[in-house]
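Every protein chain but one is kept in place in this view of the complex.
For clarity, chains are labelled A and B in written order, and residue numbers in each chain start from 1.
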Amino acid sequence: MLRTEEMLLNVGPQHPSTHGVFRLVITIDGETITEAKPVVGYLHRGTEKLAEDLTYTQIVPYTDRMDYLSAMTNNYIVVHAAETLMEVELPERAEFLRVIVMELNRIASHLVWFGTYLLDIGAMSPFLLAFREREQILDLFNDLCGARLTYNYMRIGGVKWDVPEGWLDQVRAFISNMREKLKEYEDLVAGNEIFLNRTRGIGVYSADEAIDYGLSGVNLRAAGVDWDLRRDRPYSVYDRFEFDVPVGKNGDLYDKFTCRMEEIRQSLRIVEQAVDQFPEGPVMAKVPRVIRVPEGEAYVQMESPRGELGCYLVSRGKDKPYRLKFRRPSFYNLQILPRLLKGENVANLVAILGGIDIVLGEVDA
Amino acid sequence: MQWNGEFLAFFLLSVMAIGGAVFMIHFTRVVHMVLALAFTFLSIAGIYVLLHAEFVAAVQVLIYTGAVSILMLFGIMLTKHRTSDHSDSRSRHQLLSFVGVAAFFGVIMWVIYHTPFSGGKAETAKYTVANLGEWVFKQYVIPFELTSVLLLAALVGAVILAKKERDA
């Protein structure tokens, strides 16, 4: 057979579909990828090392900048780790607020994914529609803590701000609005023949492979593994809410899409229940002004929008951590990329990369 | 021979066609060659227009632009990018080629001058598309159909060959 020239192509670090500064060195034969090597680290800021010189309260804003699409969950993991070691008893209202903002943030994060993913595939409108709804969440956060992206909202022992007046009603209004809009998205996208052709049976991996590669979150559930830390290792007050965990069957891109869309719906359910049961009381526990975490080690884990977000904290009893290590789900999920890309079409590259849903701030930390 | 617009156009188009062909031989990069070739084909289409054969001209453009694009694709995909232009310094080889080409030119000219082209101008006005269609589908329908069968056979053959190579 005629041999065509192979070509080395640098996708990124500046490329519209790498969602940040991520480089992918691919070898292509025509339009088929024969090899793919991800190169990460362009956005490395040394968050973990920096944390060793910061007090616990000072670390929180740094975590905002890791997974910047879901800063609330990052806030939570670091305060959760410290609270676990300190064995703080949190006021209920603070726990509920945390759950509400984390779930709202999950919705916002999935909305960004939905919009940018469709943009990757070539549809322009869903992007703007999704950002329209995300804007409402950002406005809610803005009213709550004064920031739209990097919230710096949680503190060890609770949250920084109590809800402003009328905020919960706004959340309720948002829930009903979002449910309607979700139907609109699915009308626009889910039945579209081109979309189905581009996602069904693409980027498939089995449940075993998903576990072997250490995937988590939607990437794991889409392959058929029924595992959600909110339900299986409940933290905060998740055990008080009723919600389903959507699980895929084939591990293809379409399953990831349906899982994420369903997760938005389930998150809305959780927020609705949390708003209905919202208790009175303080939002901060009694904690000392200077926080010293007792000597010890702890690993805490949670379900971030991207998967299992973990934090390993080693304390020597000082006001600064001795060592802080984050298990960043985007980084782990990215590892399966070379295996998925091999033999694929260039056009599938962006679809598969987008399907993993990485945030470069989190990959590089 | 008079200098009217038609002659001028014919002259220009011929020069363009021949020029394109010369450049096609002269260039070293595949893509440049193919473009020069396309230039020649388009000029020839222009000459067809001058001869009132608009249909042939349009088909010439339609077929050859496609063919040229394909050729260019093959040129790009099957050759190395940025091949250094290695100049041929074998002068003996060049001399030989020159002699060969000159001899060929002489023979062709001799043949042209000695062939008695039967005179009589064709009536171009009656070569309309409708007439062309009628001739092809009435008078020459059997050769036409045979050609189409031949092309079909070639197409199927190409597919089979390609499939075989992939399986092997």
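Keep in mind that, in the parts below, a residue touches a chain if its C-beta (ideal position, glycine included) is under 8 Å from a C-beta of that chain, and two chains touch if they have at least 3 such contacts.
As a convention for this text, contacts and distances are computed from a predicted model.
Chain not shown in the complex: UniProt lists it as "NADH-quinone oxidoreductase subunit H", one of "ABC transporter permease", "NADH-quinone oxidoreductase subunit H", "Response regulatory domain-containing protein" or "ATP-binding cassette domain-containing protein". Displayed chains that the missing chain touches over the full complex: A, B (touch as defined at the top). The chain not shown here is touched by just one of A:T47, A:Q136 or A:N348, and that residue is A:N348.
Contact with the chain not shown here comes from a single listed residue; of A:Q58, A:S125, A:S206 or A:Q335, that residue is A:S125. Seen across the whole complex, the unshown chain contacts subunit B at 29, 31-32, 35, 38, 42, 54-55, 58-59, 61-62, 65-66, 68-70, 72-73, 76-77, 82, 128-129.
The chain not shown here touches subunit A at positions 7, 9, 15-17, 31, 118-125, 128-129, 132, 188-189, 192, 194-195, 197-198, 345-350.
Definition applied: only the chains that are shown with their structure count from here on.
Our note on geometry: subunit A versus subunit B, Cα centroid distance of 61 Å, whole angstroms.
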